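First the structure, then my questions, so here it is.
The complex appears here minus one protein chain, its other protein chains still in place.
Just so it is clear, A and B label the chains in written order, and each chain counts residues from 1 on its own.
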Amino acid sequence: MSIELRKQLFEQLDQIVLVDPHSHINPLSPASTTLADILGYHYYTELSHSAGMPKDQIEEPGLDPKEKVRRLVENFGPIENTIQYSWFIEFAQKMFGFADERLTTSNWEALYDSAAERMACDDWEETVLRESKLEGVFLTNDFDDPLEGFDTSRYIPCLRTDDLVFHLAKLPVAERLENATGISISGRATLESALDKLFDHFVGKGARACAISLPPDFAPHFVSENRADVAIKNILGKGLEADPNDRHAAANFVFWSLAERCRQHKLPFDLMIGVNRGVYETGVFQGQDLYDSRVSLIQYRQLFNAFREVTFPVSVLASVTNQELVSYSWIFPNVVANGHWWYSNTPAYIEHDLAARLEAIPQTKVIGYYSDMYKLEFGMPKFAMFKRILAKVLAERFVIDRGWSEDRALELGRTVLRGNVESIFQLES
Amino acid sequence: MSIELRKQLFEQLDQIVLVDPHSHINPLSPASTTLADILGYHYYTELSHSAGMPKDQIEEPGLDPKEKVRRLVENFGPIENTIQYSWFIEFAQKMFGFADERLTTSNWEALYDSAAERMACDDWEETVLRESKLEGVFLTNDFDDPLEGFDTSRYIPCLRTDDLVFHLAKLPVAERLENATGISISGRATLESALDKLFDHFVGKGARACAISLPPDFAPHFVSENRADVAIKNILGKGLEADPNDRHAAANFVFWSLAERCRQHKLPFDLMIGVNRGVYETGVFQGQDLYDSRVSLIQYRQLFNAFREVTFPVSVLASVTNQELVSYSWIFPNVVANGHWWYSNTPAYIEHDLAARLEAIPQTKVIGYYSDMYKLEFGMPKFAMFKRILAKVLAERFVIDRGWSEDRALELGRTVLRGNVESIFQLES
Partner (left out) sequence: MSIELRKQLFEQLDQIVLVDPHSHINPLSPASTTLADILGYHYYTELSHSAGMPKDQIEEPGLDPKEKVRRLVENFGPIENTIQYSWFIEFAQKMFGFADERLTTSNWEALYDSAAERMACDDWEETVLRESKLEGVFLTNDFDDPLEGFDTSRYIPCLRTDDLVFHLAKLPVAERLENATGISISGRATLESALDKLFDHFVGKGARACAISLPPDFAPHFVSENRADVAIKNILGKGLEADPNDRHAAANFVFWSLAERCRQHKLPFDLMIGVNRGVYETGVFQGQDLYDSRVSLIQYRQLFNAFREVTFPVSVLASVTNQELVSYSWIFPNVVANGHWWYSNTPAYIEHDLAARLEAIPQTKVIGYYSDMYKLEFGMPKFAMFKRILAKVLAERFVIDRGWSEDRALELGRTVLRGNVESIFQLES
């Protein structure tokens, strides 16, 4: 009964046209042109490297795309079990008519060539979006992104702020900020003016969120203007040589100032909590970050209390933090559970985390899923994975365990998949 | 097979008459008189507030009960998915003949009125207890509760000690202690005499447990009499201005002294570990507490070793601490796993935590469930939720996975639901 029911629910959920509330798409080049774009996704390079493929074989400068794919495929045996591998196969089957279950040294080249042909069609981007049932995709824009040359109603700007908070002591970051805003930054006041300008620019271009990823030891707190002024002057003057206390104070001040501007502009502030950068020092590109799961949302207590008018869609990196996310979303009106991030974006963790969210957080405060994709081709299989798990949770825990009708379960599914993205990010639909 | 089996097991388990080993029932007013008593439960007010309902609409002074329910119902859409919502619906269906699946602006008033009528009957309390299959309910009594005016064999006293341990520096608490005991408290010795008097009073009135809730950073340790005397004198003299070290030492001394008296009087000492009070500063009444899940039972190492004759029924707030609870109950003879507390009292967490307990803790050391209820009406649906999950775990993990007979599974179910409450709290049955 449950398997058939899951299938039925999935098919219904799969009809819904979605907006993806977080991705790393480059709107000037959203889709892939060869399989190397797809298989170059860090999920594949890092898993292949983890399974023994030397980094220099993957990242050899000037490597021809086809040769890169050949090398990766040769080393794909060890990762065939992973859910990440299944994303590729599912996409290739659906969009390229790939008929096999594994990519091998015998079948990769034909797929490479036929895929390249398909991807060369003018309508490839449209086709992928349509077949993926995506009508909007949130971006992750550097603060100095001009946000030009693309349709901002399809590719929705989102101000990413890691650099501003954590890397302002680096000269190039400060320079980029000056260039982007035309403001010469000499201290607290000018920095705030620059932030104002960034927000005006982003909001003017249709940005619907501000976002940041945060290390596990970050615990934001208020910093006075005077203390901030000293700290900012010191980090601008001394750069990475500045006193760590000044870097710390400046980071907290900038973070707090961003939250204030989110309040002014009614922008949700996506918090992605828990990543340590560069833990595996010599890993492949984007395959070096890990975490310390000993993080608590209690670290955000002062923030959540201080900014009651700002909605914080919160993502946590580790499933062990999910119950805190459930509880904080259950208590704080401004805390919302947001998707299944990175190392928690695998079925066993999604299933456990999602079940807990759907039974204890108000249904209007759960954002089901975002793809986090770098190329459009991953939207379809990643959302499909999520929708299958959502269907499983709805079937097993609502229809069977709680006696809900299928319709009522689907209604809940629609709310977390689509409705909440619209309402929380204030999309006009 | 499994769904039918679960149903059969549930029906058997649901026949057992139970004693609820932890609640917040007021024995002088145990049942509700209107739906406002039921829907005023913090689970509903805090979820509604979290979903956007302003606090002042919920807690307006002098608000008419019916108007309160009207307002809550108007804002109930967002929480219809929650398990807490299902408790209300299940109770209303069973006890008030409510025929719908949702409480709406169209059907609430008729329910309100018919419920008020039912609840006005003289036998409502008896009816609720009988239909809920509860013959005894543990209370949570302030240390200065006279414990009079009710049947202590039905409503079983339990000495709650948070105030004594953590708030003795507050003048009203010290005064209440003096008033309750008739002892003028000037230092360590008189405080101990007062504690002796409290225990004599509670034990004389049939108390069957001592209980306390503890913040995640508490790590109890022995404090010498001399150090305690200094600390207690200082906190009595300086109140909240006292040196934090003195408050800390006094808290630890009182806690240790309570454990000693539990040993003398052979009372189990319920430890409810992990709550931070007032995290959401402006939340609704009883909807402000959260937690830092970074807590470990290793913090109780000294206590568990020092008081081998005291049974400690331990509740943990977060599911991530459950495995420690399983392991500590498996090793320490005096540690017992107790129910599913608060933020872990939702099906996904109960299921995972219960399965782990039933397969690795001696069956005599698992207390299945307590309701934590404030009004009798919640005993039925909360226990029903637990019994369904217990039936699921027994069906899937014992009958199916381990080949047990249904009878053997039911025997285990009975032990954790009823038998252990009797044996651990020494109830004469």
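Methods note: a residue touches a chain if its C-beta (ideal position, glycine included) is under 8 Å from a C-beta of that chain, and two chains touch if they have at least 3 such contacts.
For clarity, every value in this text was computed on a predicted model and none was experimentally measured.
**Student:** Among B:T321, B:N345 or B:S371, which one is in touch with the chain left out?
**Tutor:** B:T321
**Student:** I'm checking contacts with the chain that's been left out. Which of B:L147, B:L267 or B:L358 qualifies?
**Tutor:** Among B:L147, B:L267 or B:L358, only B:L358 touches the chain that is not shown.
**Student:** Hey, which of A:Q15, A:S184, A:N226 or A:T282 is the one touching the hidden chain?
**Tutor:** A:T282
**Student:** To test your reading of the contact rule: which positions on chain A touch the chain that is missing from view?
**Tutor:** Touch with the absent chain occurs at residues 3, 46-47, 49-52, 77-84, 86, 101, 276, 279-283, 287-294, 318-320, 343-344, 346-349, 352, 388, 392.
**Student:** Using the document's contact rule, name the residues of chain B that touch the chain not shown here.
**Tutor:** 1, 294, 296-298, 301, 304-305, 308, 320-321, 323-324, 326-333, 352, 355-356, 358-365, 397, 400-402, 408, 412
FYI, only the chains that are shown with their structure count from here on.
**Student:** How many degrees of rotation bring the Cα atoms of chain A onto the matching Cα atoms of chain B, given to the nearest 5?
**Tutor:** When the C-alpha atoms are superposed, chain A turns by 120 degrees onto chain B.
**Student:** Quick one: report the Å distance separating chain A from chain B, using the average Cα coordinate of each chain.
**Tutor:** So the centroids are 39 Å from each other.
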